[in-house]
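Got a structure for you, written out below as structure tokens; questions coming shortly.
The other protein chains are all here in position, but one chain of the complex has been omitted.
For reference, chains read A and B in written order, and residue numbers begin at 1 within each chain.
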Amino acid sequence: MSQQSSHAATAGHHPKYLAHHFESMDQQNSSGKLGMWLFLAQEVLFFSGLFMAYILARIFYPETFLAAHELLDWKLGALNTVFLLTSSLTMALAVRGAQVNSQKQMYWNIVATLVLGAAFLVVKYFEYSHKLHDGLLPGHFFDAAKAMHNGVPANIPGAPAIFFAIYFVMTGTHGLHVLIGMGLMLWLLVRIKRGDFNSENHVYLENVGLYWHIVDLIWIFLFPLLYLVR
Amino acid sequence: MESNRNSQLQSAQAATSGGAEPSYLTAKRGIWSWLATVDHKRIGLMYLVGVLGFFAVGGILALLVRTQLLGPTTGFSAAKQEWLFSGDTYNKLFTLHGAVMVFLVIIPSIPASLGNFFLPLMLGAKDVAFPKLNLMSFYIYIFGGALLLFSIYDGAVDTGWTFYTPYSSSSSSSVVSAVLGVFILGFSSILTGINFIVTIHKMRAPGQTWIRLPLFVWAQYATSVIQVLATPVLAITLMLLAIERTIGVGIFDPKLGGDPVLFQHFFWFYSHPAVYIMILPAFGVISEIITVNSRKEIFGYKAIALSSVAIAVIGFLVWGHHMFTSGQSELASAVFSFLTFAVAVPTAIKVFSWVATMYGGSLRMNSAMWYAQAFLFLFTIGGLTGLFLGTLSVDIHLHDTYFVVAHFHYVMMGGTMTAFVGALHHWWPKMTGRMLNEFWGKVSCFFVFVGFNLTFFSQFLLGTKGMPRRYANYLPEFQNLHQLSTYGSYILGLGFFITLLYMIQSLINGKKAPANPWEAKSLEWETDSPPIEHNFHTQPIVTHGPYDFPEIDHSMSTRGGH
Partner (left out) sequence: MFEKFKNKVLQSQAAEHGEAHVLPLKTYFAVFGSLLVLTVLTVLVSVIGLPAPASIIVAMVVAIIKATLVVLWFMHLKFDDRFYSLIFVISIFFLVLFFVFTSMDVLSRGQVNPEESFFSQDGTLLREEFTKKK
């Protein structure tokens, strides 16, 4: 009874999308965002291990990195960078759409982001399948002979297996995060269609946006470090 | 109307006679109401059962390890030179003991069970910020634990809980399933940390400023920050290890061109802050127990609160002190050794503050307070011996000996687990609505204290005499101390077993507990024992600090009898 009366006592605004343990939309929204930023901090530290591995491998085998990265197609890497940067734009516009209460803007910008994310993965698929074809695989599976046979100059000094291991682990982990982001966006589209979001209640959309931007951020660093080594 | 909430309350009230709102234990019935609960108190209890269960598993493994060490080499078969377990089996036993205790027991112990239960209560809130995420964290914990234990079936890991390469990247044991289990457990830890930080920031009752928070909350806050920042590095480390094993990356394994010391950097970047995840909540608990049972405002509130944050930060700067003999550069070793001394300072500030709180206090020596005293003694020894190990030159001799084993058991078990059991005694009336038997509480504390010191003090001596850790057998000159340690461990086990017995007895027919048996001043004591589902009957408003005890009248004399 007393719980009920304390709710009725606060000025009646208790929309159905306000969870029972929160007092106001403001509290709910800022809690959601704070939680997301903490999760992003965790993502930064997660990828830090991979970047540390990269730094050390590059310190140990500088000539390997110099030679091996030639076998990566920087044009495809640049194309992927453009895809992700554009997807960040469309994602930010989707959030803006929520702020101005436009279901259409929300929906179509998320669709655009999804398409660009898919494009990214398609490019990666082509890159990976070329590597597979040429035996430029990580660790044990690196097959220099196969590469040479295909006309690929794989007589790389140092430890090329390590370079490709780092390449696959870093882009693979990143790619997995892209895939997860796309899954989140599909669910977003369902919720948008359901009418869940408006200018007062869209923190879930904002949070998926924040996640997607971090994924873009990581690629911003991956691209020059892997594809543009000099 | 808000029909859902309405009908829930009505059905809950209908379930009890007299119209009084039922406690969280009885508000909803049936196994599904527990398994699908989003009530932080029920989730806390489920975690508690899990933690205690895994503690029993880890404890039995410990007793097996100690029993192995009763005899040096000869025993059953002089020809085979084996007593009880083979070397291989012994390696698997201590590995599992370590992994279970670290990841399934100590790290979640206070935060997941008591933190979950009491954080919202202490803040005057209805629940944590993300109740469904909380439930998910619990199931991730169970799933990760199951995977870790599955690794036993899969051949069992024999690398030690630290998974050092290159052995772990090439050993034929079930490293992958074990690290996968730990990887998953990490997510439980991270999500709980996020939940707690947001709860503390956003769900405080009106009037509850940061300096009116109980010190348990400050401790949980610092712990949660470490959980969020450090655990992902463990996750990536284990992921890289698993990948190294399967495709041969070549980052950790020297045969493939890697550096094994790198693994240790990656691993200890998490695992050193992890020990602060283990001890900070214990510090919070001790602050609560000591101040309530001294009936006195805690000495140095701000010092204790800020030192928790300081420990969290400095704790990230010292990980290399686990690697002094690993091949790390001398410069790095010197830097880490120097920084390690710094982390002792905020810790010592706390110990002095607790003692100063008791000085001139009106002491209630209940079993919780007995455990708190045991903590002060055991943790101080553990902490001081940490300084020995942090001293680079001394550590060259003591590294990988039983001195290290004794040190970390003093802090982790003598520290965290003692505080955990003490906390259970302190908050049992609130959680269950029953009182624990004080006499048997003190008896078990006595057995635990005596057993603990016999077990582990002898290990300090073993270590300085040169007994290496993780060895299944040893030279005959070490036998006396080993046997003393083993018999001590049986006494220690007995102590905890007694605790289990009277806790069960309390649940069956323990005396009913009042709302505030210890006359404490923090918010969790201002509601029923056990609390109702929504915690408080009306929204509490905070007007004073959590330790706002009246001045003690020292003029009252005890001479002359009453």
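Everything that follows uses one rule, which is that a residue touches a chain if its C-beta (ideal position, glycine included) is under 8 Å from a C-beta of that chain, and two chains touch if they have at least 3 such contacts.
Note that the structure is a prediction, hence the values are computed from the model and not measured.
Under the touch definition stated at the start, the shown chains contacted by the missing one in the entire complex are A, B. Checked against the hidden chain, the listed residues A:L71, A:L114 or A:A159 yield one contact partner: A:A159. Here one chain is not drawn; of B:R42, B:R66 or B:H265, the residue touching it is B:H265.
Across the entire complex, the residue among A:V122, A:L176 or A:I220 in touch with the chain not shown is A:I220.
Take chain B: the residues that touch the chain left off the picture are 201, 229, 233, 257, 259, 261-262, 265, 269, 316-317, 319-320, 327-332, 335. Interface with the hidden chain, as seen from chain A, comprises residues 26, 30, 33-34, 37-38, 40-42, 44-45, 48, 51-52, 55-56, 59-63, 74, 78, 81-82, 85-86, 88-89, 91-93, 95-96, 99-100, 144, 155-159, 199, 209-210, 213, 216-217, 220-221, 223-225, 228-230.
In this text, only the chains that are shown with their structure count from here on.
In the complex of the two chains, the chain A residues touching chain B come out as 1-4, 6-7, 14, 20-21, 27, 30-31, 34-35, 38-39, 41-43, 45-50, 52-53, 56-57, 60-61, 138-141, 159, 161-162, 165-166, 169, 173.
Of all the residues in chain B, the ones that touch chain A in their complex are 2, 5-6, 9, 125-131, 133, 190, 193-195, 197-198, 201-203, 228-233, 235-237, 239-240, 243-244, 247-251, 256-259, 262, 266, 534, 537-539.
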